[in-house]
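Dropping a structure here in structure tokens format, bear with me for questions.
Of the protein chains in this complex, one is absent; all others appear in place.
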Amino acid sequence: MSRIITYAKAINEAYFQAMEQDPAVICFGLGIDDPKGVFGTTLGLQDRFGSARVFDMPTAENGMTGVAIGASLNGIRPVMCHQRLDFFLLALDQLVNNAAKWHYMFGGQDSVPITIRLIIGRGWGQGPTHSQNLQALFAHIPGLKVVMPTTAEDAKGLLLASIFDDNPVVFIEHRWLHNLEGHVPEEACRTPLGKAATVREGRDLTMVSFSYMTIEALHALDVLEKQGISCELIDLRSIKPLDWPTVFASVRKTGRLLALDTGPEFCSVAAEVVARVGMECFDALRQAPQRLALPDVPTPSSPSLKKVFYQRSEDIVQAVGGMLGRELSVAELEQQRTWPLDVPGEWFRGPF
Amino acid sequence: MSRIITYAKAINEAYFQAMEQDPAVICFGLGIDDPKGVFGTTLGLQDRFGSARVFDMPTAENGMTGVAIGASLNGIRPVMCHQRLDFFLLALDQLVNNAAKWHYMFGGQDSVPITIRLIIGRGWGQGPTHSQNLQALFAHIPGLKVVMPTTAEDAKGLLLASIFDDNPVVFIEHRWLHNLEGHVPEEACRTPLGKAATVREGRDLTMVSFSYMTIEALHALDVLEKQGISCELIDLRSIKPLDWPTVFASVRKTGRLLALDTGPEFCSVAAEVVARVGMECFDALRQAPQRLALPDVPTPSSPSLKKVFYQRSEDIVQAVGGMLGRELSVAELEQQRTWPLDVPGEWFRGPF
Amino acid sequence: MTDHRAVNLLRSMKRIRLVEETIAERYAEWKMRCPTHLCTGQETVGAAVGQVLRPDDFALSTHRSHGHYLGKGGDLKRMLAEIYLKGTGCSGGKGGSMHLIDREAGFKGSTAIVGGTIPLAVGLGLSIALKGSDQISCVFFGDGAVEEGVFYESVSFAALKQLPVLFVCENNFYSVYTPVAKRQPAGRAIHALAAAMGVNARHGDGNDPLAVLDQVEAAVAEIRSGGGPRFLEFETYRWREHCGPNYDNHIGYRTEAEFLAWKERDPVLRLEAELLARGAVTGEQVAAMTDTINEEIAAAFLFAEQSPFPAPEELHAQVFKQ
Partner (left out) sequence: MTDHRAVNLLRSMKRIRLVEETIAERYAEWKMRCPTHLCTGQETVGAAVGQVLRPDDFALSTHRSHGHYLGKGGDLKRMLAEIYLKGTGCSGGKGGSMHLIDREAGFKGSTAIVGGTIPLAVGLGLSIALKGSDQISCVFFGDGAVEEGVFYESVSFAALKQLPVLFVCENNFYSVYTPVAKRQPAGRAIHALAAAMGVNARHGDGNDPLAVLDQVEAAVAEIRSGGGPRFLEFETYRWREHCGPNYDNHIGYRTEAEFLAWKERDPVLRLEAELLARGAVTGEQVAAMTDTINEEIAAAFLFAEQSPFPAPEELHAQVFKQ
């Protein structure tokens, strides 16, 4: 049975079901038991599972990541969350030097089944230290899995799969997805890590996307469709392991690639996608592959700068137009935007 | 006037000259004034410039990076060094959240002229936590410059340029280069950041390389040459900013690209090179671009595993052979190796 | 304590209070579109420290920095323009409320990563020692920041090198919605911990303005005369929600009663009453002071509102210093 709930609620449900299924699952993070419950995603957990398994923590990201790792070495499955990805830069030592390589460097004995939820901020003037999109940092590290769900259903299924995966998983949510609604099964479904979703089938061009950019892509696709252009849209869901067979098969069919990314372009996930497609599908490519990612600058706070900083559906349409050598109209997309560009919708007010 | 000195000595000379030229230059790092002087690179500095400007530090990488940043906000030019890149993962918060964006996020007022020397380890069983090649992490961050000199001359010239650059520069040395000798000018020459060096000109294929991989490439080039294959070898020197015009011009000439990297392949610098070349030089490419980087696994310690882990000149020759559809001989390269694979030469014994 | 200094302190605290409250009032116009952490109730420390420090002393701060910035002499117009994310803002609109700077005032920057500026203050202290000047480097932070390892690393290094650093911890008992008891071992005082790390440390009532001023003066004098780093912890209380313009005592993480007890101890009213009582100011003078401040604030808001947003080309400018 599925019903329509938000992405945030889907995450909340995954927590409940994971913690019910397995007493070894615990969760902690700043504000996890406070009245806001990490944008609603952790509400009710402490009431239901108690403060031994669900607890707030000191502002000590590196140490607490080590605590999660240590607990996991004795069969606990910690789920840690951070309200912004940016804060987790403090913990890269524990993540990279310990979690990512523990299983390997001790010859496959213990493993580190931890899940780290990170939330990417955007808009409302959050700027340089509250809206960094650094999934590529994690994806670059051997031994880490990186997951970035787009839909409410995938948020639930991938979180459950991440929690029960025996390896460290960095689970990245985009703040602008939390209020998105979708059909989500009631049961504790697990979506396998490492499988992309073909969101739309198409003939002319393959878009490889993930996280919030898939939403922008969907808007673009409608407008492109109306102008006679049929795009295939692949939502990666897992950044690592990445579902190359699905990507390659699509590019071999369409002959064109546009890789989308929410992060800065240099050494990005989109770079990896363009590179691997160039290496593996060269003969199938009818023209140069392209990418749309963030320019190589820190995130500015002012809306006037964010307007030119972020890539939106208009930019996607125009990039496709550029590739196909056609002038495409984006008027419809511009008309749809009845709210300011620095928020995902009218509901979004204030920093979080 | 130039004479032949080692890479380590060239770095030492750059320090001396920078500190003589500008009393605002200071340097600190673990072991900087100890009898080994960071592989000889910092020997004599404290005697000459005193312990206020040259000092050892507590094992507190994040805090001390913040100290460097703070000092730089008042006109000091700190040069920090770490005997292994791996240790600096503790400091990514200060580097990314502060240093990289300080100039930008405060509207271009103060800047952060710090230089961070990081040394990549390899061999002698150093393994998972002492030989990570993570230049792509730094290159991914907007606002950082990343430099990786290969020759003794460039080590000196780029270190001087980095120290006097007004921005944060991550200066990455490969431990296997420290004993390499080369002609180095006596004067305090500065090599501009962001300019690649065309180390060899060639017709058939462009190799884009940097740091220790350029040494492997040079060995490969000789053997390729003898088998009638002429490769152009570009040593990037600066990973960021990257000298795209030089790369593109070469690929447009040769029509083939092999990107080399010392780091793990996913979201690597080589990925960026392959991607950008694919995007910008598609029509000039005669075949699929390729890369040789590390497989996506942590660094193992055992020599039997390192043998298959690292890419050596033989692998480069074979990759070129694969691209050109030719069986090439690597016998000569194998014969040249009179010492074990886990050391750069007989001189290298023990951990460092 | 001369009356003159006390009256200046009152003016500075009032100014901070009125700025914060005006922001709170006008936030719902939705024109200040950035995360904004108000310091209403906590005006004392920023005002007192700012008054004791010289303009050429350095200060750094956190997400909750308006009071520190203004107290240190930061430009009000440019602060508000920054909160409006305008090109005339003190950070050119790139930073927002959480990233303020005023170089002329010695305010070297505030950032939004908890604990992130603490080592920078130590580095500025190092630069002072290297240059041999008699400046002081000061950093403000909250009770949450002392949980970060970098706090410990920073304090230790300042102690090791005896650097001219003033550490100022405003303990308002909460980190966002989390009370200190959930985050730090029972019975552990922050100033005692700092002392154990090797820095001379004291604490005081952060809502007693004249006492705070005395303590800051003493600490600054000691640092300035080469006594090494000092650590001051002041207990105080934030009135409004952690981030944003509202009151939030109803949502459950703290009680209305707790808030009211602290509101009773309003430091601005307290100082005003003390100065009135001892005749250091008259009621008219206070009213005139308020008027002048309100006029300044109105003008500053107008400036902020009327300023242009940064031009799109600014996106790519200032990534690197050329």
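Order of writing sets the chain letters: A, B and C. Residues in each chain are counted from 1.
Keep this in mind: contacts are C-beta pairs under 8 Å (C-beta built on N, C-alpha and C of every residue); 3 or more make two chains touch, one makes a residue touch a chain.
Because the structure is predicted, anything quoted here is derived from the model rather than measured.
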- Message: Under the definition given at the start, what are the shown partners of the omitted chain?
- Response: A, B, C
- Message: Out of B:2, B:21 or B:304, which residue would touch the omitted chain in the full complex?
- Response: B:304
- Just one of A:125, A:142, A:182 or A:278 touches the chain that is missing; which is it? A:142
- Task: For subunit C, enumerate the residues touching the unshown chain of the complex.
- Result: 147-153, 156, 159-160, 183-188, 192-193, 195-198
- Omitted-chain footprint on subunit A covers residues 26, 52-53, 57-58, 60, 62-76, 78, 93-94, 97-98, 102-111, 113, 142-143, 145, 166-167
- Message: Touching the absent chain: which residues on subunit B qualify?
- Response: 30-31, 34-36, 55-63, 86-87, 90, 124-130, 295-298, 300-305, 307-309, 340, 342, 349-352
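Going forward, only the chains that are shown with their structure count from here on.
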- Item | Touch-based graph of the chains, sorted into line, ring, star, complete or other | complete
- Taking each chain's centre as the average of its Cα atoms, which chain lies closest to the overall Cα centroid? A
- Query: Roughly how many whole angstrom separate the Cα centroids of subunit B and subunit C?
  - Reply: 42
- Query: Just curious, how far off is subunit B from subunit A if you go by their C-alpha centres, in Å?
  - Reply: 31
- Query: Where the centres are mean C-alpha positions, what is the separation of subunit A from subunit C, in Å?
  - Reply: 36
- Item | Of all residues in subunit C, the ones touching two or more other chains | 91, 93-95, 99, 111, 113, 116, 149-150, 319
- Note on the structure: Residues of subunit B that touch at least two other chains are 62, 93, 97, 104-105, 142-143
